[in-house]
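For this view, one protein chain was removed and the others were kept in their places.
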Amino acid sequence: MAEQVVMTEPVAVEREFQTVDMNINMGPQHPSTHGVFRMVLTVDGEVVKDVIPYIGYLHRGAEKLSESLDYRGSLGFQDRTDYLAAFCNEWVHVNATERLAGIEAPERAEYVRLILSELNRVLSHLMFAGAFGTDVGFFGTAFTWAFKERELIQDYFEAVTGDRMMYNYFRVGGLAWEPHETFVEDGHWLVERLRAGVEDLDALMTRNEIMIARCRDVGLLSAEDAVNHGVTGPMLRASGVAFDLRVDEPYSIYDRFEWDIPVGDRGDVYDRFLVRMEEMRQSLRIVEQALDQMPTSGPVVAEGLPTRLRPAPAEIYQRQEGPRGEYGIYMVSDGSDKPWRMKVRSPCFHNLSALKQMTIGSYIADAVIILGSVDIVLGEVDR
Amino acid sequence: MPDAIVLSEFAGIGMPDWVDALIRLVFIVALMTLNTLALIYLERKVLARFQARVGPTRTGPVGILQSAADALKLLTKEDVRPHSADRWVFELAVFFVFVPVFLMFIPIPFTETWFIRDLELGFLYVFAVLGLNIVGVIMAGWGSDNKYALLGGIRAAAQAISYELPMLLAAAGVVMIAAGHLLDAGLVGGALNLNTIVDQQRTTPYILLQPLGFVIFMIGALAEMHRPPFDMPVAESEVVGGYFVEYSGIRWSMFFLAEYTGLFLMVMLGSTVFLGGWNFPFGADAGLGWQIVLTLAKASAMIFVLFWLRAMFPRLRIDQLMAFSWKVLLPFALLQVLANGIILAYGGPDWVVGLVSLALLVSLVALIYVLVRAKAGGDSIHLEPARPRLVTSTEVASGD
Partner (left out) sequence: MSATEIIFYAIAAVMLLSALGVTLAGNIVYAALLFIATLGGVAAVYLLLTVEFLALVQLLIYGGAVVILILFALMLTRARERPQALFGKSRPFGVLAAMGLLAGLIAAAVTTDWVSPADRDGIEPVPFEAIGDVIFTVWVVPFIVVGILLSIALDGAILLATPEDEED
């Protein structure tokens, strides 16, 4: 042995009033990690000195599984990655496949897809508002109020698809079946109810003094840092970048509607909250216009679809604006009936990468609300 | 004031004084256990209404037996002690939390003659014993060998020490006025006796003379009892329950018992000192039955407000909590004491005291409002019309 290792008693370095740092393990079972996320905080008293996030507890291999099923069969996995934005993800998947195979969905189907996806965005943001309220410390009031409205959306989705969470309703070339007869009337009623619900939540949370004291100037993220971390969605817009794929890379029929993009000025937790609240209103605006414009009759699925899709060898990257940001699917076809490669670009994974920068130097309680403001869905981070 | 009813008169047998006191204490413990069960049930029901739910419904009619079922479950549950916990500190902590809370009931007058003992220094006594409570909390936090518990314990300790001071000063304001009244009546001393304080409030409850004192006292009570929005020591989403995270079964239920009994004690104290307890508005002539109704009605109203606050407010951050106590409440409490002293020393009438206190309260609220609005800084998001366009990467990087 070259060196002899001698174990000695740890010698305390003599420094005046030196406090001792402590490691705190938050998660994977912790009420505020929104699933199975784990972060190890190094704290000096209450101030966070360092944070190490650990992910991967919910990895189910959705990408690899999709490569062993045909193009239509793997659609169900999209419901289960980001389970709060199932329609949005399904839409990306069917759009990617349609572009690969050169299929076009009928107009009516596009409208239904858009309405359902925008309502899904509202649903997801409602879930955010509720969970965020719990993080900030509303004892369940924000949560139940948000869930009361979310329940209505789920009822509506159930009426259309027969399922409350894993819809599996979009199809390559259209929809699985015609939406129910009162789709449009129910939709209008729902939009009105949701408007009132969003205003209720707004009255409860937005102007609350403690809420402002807690969220303002916490977890700052500059526009430049946000872009460098690959942050997208409401988080990026809260940081002051008016980037929305619905506008900046228009897909489907978004160019037919009139609405606004909320953009934050400061890039703190409070801005992220405000942006999401405003996005709910804007989504409802879109839904209302879409319900009015929607053709009353017509096919919901393209005619003459092949029983087995065998797209010509090509690769494609389809990205769309999900509730959490840019949800993209990269597909490579080798001419067979299964994708040769399928890769999901999930927004939360990238948004989460900014967590460390936002958290260091804040308090433990801030770490919780910063994580809440990222609005992570672990199913989508780990896939 | 008539003398306190002695139990031995009821029973018809002679008994030493301390046996009498002990019986009353045991009676209070039993009563408060029932009270806790009722409070938990009511809190669940009230919160449920605020949250658009119905609350417990399955056990008994309208779920009224829910608390009893919970208690039964807790009593039969295994009492787990973590292997690495410090045995004595862990197990004794419960009693250090539990016992002081019940000891605090000794001077509380439920009616003119119903109390355990009529302590001459009752008000001071309550605060002295309240300080002991926190030792148990920090023992639990440290003894559990759990970092969440430790954080919760430290938070609780810092919070209790910070809010004790404004609370004491708010109480001092009341005691000053009571002492002034007593002096007018030709008496010296007794201003710290809770029953005397109630007796003073036949026509004007002290909340009218000390609105600022009442608000500071209630904020302090919320903080001392770890109620929202000051519930950081037990914050579910941060420290997962705080200092009692490692406790289970009967020990955990004792923490809960202490918590709700403390809550009840604080509202009893508030109702006694500020709202006129059994006296205001007609208690003194109406007999014991009406007196207890008056006391409990005031206490219930305050408890309802506390439940309401729980449903409607998020929690503060620990540094904001400390800053609020030391930088906002303490100066205002000091100002209040100073103002009282000056007015009373120069023989100012009661309504001047009340008016000055009200003015201070208004300026306190205005200060908080202005500070928070300044922090919020108006609207910080703006809307950009969505027009289809393509953004180049340089445009995005420059922050648009």
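Letters A and B name the chains as they come in the text, with residue numbers starting at 1 for each one.
Convention: a contact is a pair of C-beta atoms (placed from the backbone, for glycine too) under 8 Å apart; a residue touches a chain by one contact, two chains touch by 3 or more.
Being a predicted model, the structure only gives us computed values, none of them experimental.
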{"item": "Sole contact to the chain not displayed, among B:Gly131, B:Pro281 or B:Gly377", "value": "B:Gly131"}
{"item": "Among B:Ile161, B:Ala297, B:Ile342 or B:Leu367, residue touching the chain not depicted", "value": "B:Ile161"}
{"item": "Residue among B:Asp145, B:Asp319 or B:Glu384 that touches the chain left out of view", "value": "B:Asp145"}
{"item": "Where the unshown chain meets chain B, residue by residue", "value": "86, 89, 119-121, 124-125, 127-129, 131-132, 134-135, 138-139, 142, 145, 150, 154, 157-158, 160-161, 164, 188-189"}
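Following the convention adopted for this analysis, only the chains that are shown with their structure count from here on.
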{"item": "Averaged-CA centre spacing for the pair chain B and chain A, given as whole angstrom", "value": "41"}
{"item": "Contact set on chain A toward chain B in their complex", "value": "22-25, 30-32, 46, 133-141, 143-145, 148, 204-205, 208-214, 216-217, 223-224, 227, 238, 240-244, 246-250, 254-255, 257-266, 270-271, 274-275, 278, 363-366, 368"}
{"item": "Chain B residues within the chain A interface of the complex", "value": "47, 50-53, 147-148, 150-151, 155, 228-229, 231-232, 235-240, 310-320, 368-369, 372, 375-377, 380-391, 396-397, 399-400"}
